[in-house]
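A single protein chain has been removed from this complex, and every other one stays in its place.
The first chain written gets the first letter, and so on, giving A, B and C; residue counts start at 1 in each chain.
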Amino acid sequence: MNYNLLAPEILLTLLALVVIILGLLMKETSKNMLGYVSAAGLLASIVYILGNGMNEAASFFYNSLTVDPLSQVFKLIFLIVSLIVVIASIEYFRDNRNQDEYYALLLLATVGMMVVASANDLVALFVGFELASMSTYVLAGFEKKNPSSLEAALKYFIIGSLSSALMLFGMSLVYGITGSTNIPAIIEFFKSNPMVATSSLDIVAMIFLVAGFGFKMALVPFHMWAPDTYEGSPSVVSSLLAAGSKKMGFVAAFRVLVLALVAIRIDLQMTFAILAIITMTYGNVVAISQRSIKRMLAYSSIAQAGYISLAFVVTTQMSIAGGILLALGHALMKGGAFLAVALVGYMVLSDNKNAKNTDDLGNFAGLGKRAPITAFSLFVFFLALAGIPPSAGFVGKFVLFYSITVAAINQASSWLLIVVIIAILNSALSIYYYARVIKYMYVLPPNGEKIKEPVPYVVAILLAVIGTIGIGLYPEPFIQMAINAAKVLGV
Amino acid sequence: MAALISLMIAIPLIGAIITFLTRTREQARLVALLASGISLVISLIIFSRFDSSISTIQFGESYPWIASLGVSLKFGVDGIGMPLVLLSNIVIPLTVIFAWGETKEANRFYGLILLELVGVLGVFTSLDFFVFYIFWEIVLIPMYFLISIWGGPRKDYAAIKFFIYTHVASLVMLLAIFSLYFNAWTISGTPSFDMFYLLKNYSVIQSPLLKDAIFLALLFGFIVKMPAVPFHTWLPDAHVEAPTAGSVILAALLLKMGGYGLFRVILPLLPYSGSPAKLITLMAIIGVLSILYGTFLALAQRDLKKMVAYSSISHMGYVTLGAAALIPLSVSGAMYQQFSHGLITCVLFMSCGVIQHSAGTRIIGDLGGIAKHMPKLTFLMLAGFLASLGLPGMSGFIAEFLVLVNSYFTLPTFVILALFGIVFTAGYHLWAMQRAVFGTYNEKLGHIHDGANYEMASMGILILLIIFFGLNPNPVLNMMTTNAQQLLKFVALRGVIT
Amino acid sequence: MSLYTYLLISAIIFAIGSYGIITQRSGIKILMCIELLLNSANLNLVAFSSFNGNATGQVFAIFSIAIAAAEAAIGFAILVALFRVRDTINLDDINILRW
Partner (left out) sequence: MFSDYAAFIVLLPVIAFVLTLFLGKKLYSGGALLPIAAIAGSFIISFGIFLEIYPKDGIVQQSWPWFAGMNIGILIDPLAVVMLMMVSFVSLLIHIYAVGYMAHDPAKPRYFAETSLFTAAMLSVVLSDNILQFFISWELVGLCSFLLIGFWYHKPSAAAAAKKAFLVTRVGDVLFLAGIVLLYVNMSEIIAGRGFTVPAGNFILQFKTMFAAIPLINPTQLTYITLLFFGGAIGKSGQFPLHGWLPDAMEGPTTVSALIHAATMVTAGVYLVARTFPMFAATPSTISAGVPDSLLIVAYVGGFTALFAATMGLVMNDIKRVLAYSTVSQLGYMMLALGTAGAVVGAQAVGISMFHLISHAFFKALLFLCAGSVIHAVGTNDIREMGGLFSKMKITGTTMLIAALALAGIGIPFINIGTAGFFSKDMIIEKAFEYGQLKGDFIPYAFAIIAALLTSIYIFRLWFMTFTGTPRSERHSHESPGVMTRPLMILALFALFFGFAHLGFYDYLNKNFELLTGEKAAPESGGVQMSPIVVLLPVLVGVLGFLISYAIYHKKMLDMSKLVSSQNPLYKLLLNRYYEPKIGADIIGVKLTHDVVAQSGEFVDRKIIDRLVIDNIISNTLFKLGEFIRKLQTGVVQNYASITLLGLGLLILLLRIKFGGT
């Protein structure tokens, strides 16, 4: 059994410890280099994963962790997000005396997510979940002098632990039914005795799991924490939460729910369709009336969760591939967008030290003049989120909606078609609030002169832009990747 | 010289990027003019080498792109696309010349205009549905900015309305494309977005219900762009608020995308659709409704520009009508209407622009007798209006004559209805001229000056073109007819029309 | 005692916990309620484990207990930090972020 495939996780764990220790030894001023260290570590892991085995398949620790295309794709997503977040944080937390803990926690969170990505056992899944969650609880409250940051952390913590409790409860039930915590074994059990599988107890268990994952995905009605937390926590952390830990829920759902649902052959199509539609509509409709951009982005990412969860409605290979693509795209777009907001916050603060809610729409007026690169990037992210080609967002939605349409035609089910149409109308509706911000950035006059955009931010944001447009212009390899990943589930 | 078309698309793109980077407006407009000029030259080369006696794709190019979805960059022109490519390349440079005096954020302004050129050229030449759709969407963005940055008082409302309205339409169209794509895929086993391939396989679809659904979705996507009643309300707002150059491009090129869709996509599908007869009637109704409705609303307008906007709606109605009639000459007449309306409407909107600019208002009632101070404009504007009301000797007449005469074979009732529109069309044009331009000079306007030379120049060129194509339609009409006949072979085969 | 007794008990604990979360105002109490929820799950695990006759459940339970501890620690940490800036841990007052 070669542990090379787990090298990234191992590396990052060690790196986290190293960062902590270094932080103890170093003096305040030189702590800034820790950011570069962690960035290097993340970059190394990305390279490593890309280097060997996007398509490897192996399992470890008594088959409790598995490495397969699906896990690798999501690991890649998590790593990329963490990377750009770290790069941006170099500026955001410059000269902060606690940045060593920050980077350590961020790395641990990443490890947690990666564990979830390749978890093959409910225990591993739970542990990974908790590792990621707890690190992010702390990160959300990292500005410990800032009440809203702390409030965000608190809400995140309470709802988070509630839902992990629910999840655990669900897992216990599943274990009780199947007598095993190993996911393949569970699936096997369901396949072999359908009677049990369709028992109401089992359904209850499933719903508990849905609750647990739905919390991370910010799926209505498990979304309540998201807007507050995204708004309150430091922008870089919001970026990590929205772009990274959100996807944790999806990969878990792909691994457990999809398989389980396929196995127990009860059709939750309608249920998930309703959830998805409610989620996307809710997100978009509420986003319209927001003035705080971070909050608007929060709601828009709820809406995006709605789109992605369409993949569960028709669990076809194509739909899951689409879901994965959209998840990947969303990671880049949303992550980048939050970082851009962070930069705006930086800009506003450099205008006046003690400015309140820096992410207010008004601060974006004339951004195209004040911070051209940021404005343009934000423009790209918004169009991508709205699904305008050529962009990652478009490719994702394209494949996803395509798969639903196909399913609708195949099953000759008109309501599926209606689902797609609603989804489409939603993504048209979303243009409204994106365009409003774009208008502020490019049409309204600036209320301040041009600023110098800090290099780390710019690098991070541009990475996201390149990713977003790159996937849009040359989606071929990514589509392949997604399809391979979807194949793993063998649906 | 294989890659002429991609060159023609690439140059404005590069030009646009350079324009965005330029510092002064002189540089910006110069670059814009050069880029669009070169593109025009290329299109003229293509046009001169174009063989109008064959209906197949010419100057075709193909490059692989997304293998797993079967998407590839296919470009090419035929009798349907060529005239519109030419039109786009004529209109854009003239727009740049007309807007030569633009001062507000010139580099962005001209850059966006060039982007529009890229978009429409892409739409008119791409033969891969995926690519087609991408260009179709890209066109929206520069127009959104043109309206919302350089627009009038209610520009926000207009811009967003325009964007969402047409975006919804294109998304619905996307659904239909999905279905075609999936259908073709299941048949052949290999994915492909090749336009003709998808259209060809439409006939294989079993359920007539699905066929009609696909057809209607596509139709919706196109007629909203055209726009046809009752999906037209975005147009007047967009036009009223947009800057002159924006309106010109919107009316002359963006609306044509819808018509192009009819010929490129709808007509090949029509004979194989579930219930052709019903759909033909539907299209005819939409066409005639647009003609009459547009006319009467134009009659009701106080704002000169809004009147012109509604006149566009009514003129585009002829396109739908001619397409629905399914007679080779009516279809080519409809195509010719696209081409000629593209030229004519430019003059109208430019006139509105000049008046707005020098008199400070476009409200017909507040104007009056401006001919006294604006003789040059009056001359060109009158010519444009006469062309627009279908005066013989101008290109508009040929188009409408062909449509009316030939549609009568299959849609007599609708033609008779459409004929009623003509009187009122003349009515609102002359009414506007009489009230706004002739009569005693309204002293409240103060001293107004005639249009600038560059404006007059571009309008003059357009008028000359209108007259030229009114006296000698053959250069473009022949290739249209060739393709129209080819299109309607299948109609005849299916014996749809009786 | 049959399995259902255990399940019943854990269900009751779960109910109490969730009721508490909904009704309580003090952050501390809410933390305790969450602990209740987790422990109801643990109880399930252990019970199932003994009735299924394999140890996995107990292992899982141990894992989750450890995690719960860590979680509680973090929760208290956040509450303390919050108390420092807001002088209260009454959750009804903690709503700057809303709408």
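Criterion: a residue touches a chain if its C-beta (ideal position, glycine included) is under 8 Å from a C-beta of that chain, and two chains touch if they have at least 3 such contacts.
For clarity, every value in this text was computed on a predicted model and none was experimentally measured.
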Omitted chain's touching partners, listed by label: A, B, C
Sole residue of A:L162, A:V236 or A:A375 that reaches the chain not shown, by the stated touch rule: A:L162
Residue, one of B:L329, B:L380, B:I448 or B:M479, that touches the chain absent here: B:L329
Residue touching the undisplayed chain, where the options are A:N4, A:S289 or A:S414: A:S289
Residues from chain A at the interface with the omitted partner, ascending: 154-155, 158-159, 162-163, 166, 198-201, 203-204, 207-208, 210-211, 215, 220-222, 224-225, 227-228, 266, 268, 270-271, 282, 285-290, 429
Missing-partner contacts on chain B, residue numbers: 161, 230, 233, 236, 293, 296-297, 299-301, 327-329, 332, 369, 371-372, 386, 391-393, 397-398, 401-402, 404-406, 408-409, 415-416, 419-420, 422-424, 426-427, 430-431, 433-434, 437-441, 473-474, 477, 481, 485
Chain C residues that touch the omitted chain in the full complex: 18, 21-25, 30, 91-92, 94-99
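Assume only the chains that are shown with their structure count from here on.
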Chain contact topology (line, ring, star, complete or other): line
Chain located farthest away, centre of chain A as origin (C-alpha): B
Identity of the most central chain, Cα criterion: A
Chain A-chain B separation of Cα centroids, rounded to whole Å: 42
Averaged-CA centre spacing for the pair chain C and chain B, given as whole angstrom: 65
Residues of chain C whose C-beta touches two or more other chains: none
Residue numbers of chain B (touch at least two other chains): none
Contact footprint of chain A on chain B as seen in their complex: 65-69, 133-134, 137-138, 140-141, 144-145, 148-149, 156, 159-160, 163-164, 167-168, 171-172, 174-175, 178-179, 181-183, 207, 210
Residue ranges of chain A touching chain B (in the complex, touch as defined): 383, 388-390, 394, 398-399, 401-402, 405-406, 409, 412, 417, 420-421, 424-425, 427-429, 431-432, 435-436, 439, 442-443, 474-476, 479-480, 483
Residue ranges of chain A in contact with chain C within the complex: 122-123, 126-127, 130, 134, 137-138, 141, 144-148, 150-155, 157-158, 161-162, 164-166, 168-169, 171-173, 175-176, 179-181, 227-228, 231-232
